[in-house]
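Just one protein chain is left out here, and the rest sit where they should.
Our next item is chain A:
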Amino acid sequence: MILKEELKYSKSHEWIALDGDTAVVGLTDYAQSELGDLVFVNLPEVGDTVEAGEVFGDVESVKAVSDVYSPVTGEVTEINEELLDSPELINDDAYEAWFIKVKDVSATEELLTAEEYKAFVESKQE
């Protein structure tokens, strides 16, 4: 399980890079490895509002479709359109393959540090 110290994590397996009131959100390496080869990604549109704890997109593997939850409340300023054509980028490097950029971040889900997230994932596996 690859983790990045500088990022924060949600219990629904998203990573988030917070900078003031803007944020970048993606799916954790653990999530992509559990889901397996991803074949389809559904993202919101620029200008959409996302809410902390609410679904903002989904990813589809050969096995199943899974919702992706937003760890923050705010407005989508950019989406990673590359993922729409090449969902495998998420499998290649989950931390490069960001999903959305958000501005005016007003609220966040409970966020974990890399260490806390690692402990959370391990507790679930037992």
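FYI, a contact is a pair of C-beta atoms (placed from the backbone, for glycine too) under 8 Å apart; a residue touches a chain by one contact, two chains touch by 3 or more; residues count from 1.
Convention: contacts and distances are computed from a predicted model.
Engineer: Under which of the names "Probable glycine dehydrogenase (decarboxylating) subunit 2", "Na(+)/H(+) antiporter subunit C", "NADH-quinone oxidoreductase subunit L" or "Putative D,D-dipeptide-binding periplasmic protein DdpA" is the non-displayed chain listed in UniProt?
Structural biologist: "Probable glycine dehydrogenase (decarboxylating) subunit 2"
Engineer: Kindly note down the residues of chain A that lie in touch with the hidden chain.
Structural biologist: Looking at chain A, the ones touching the missing chain are residues 37, 39-40, 60, 62-65, 87-88.
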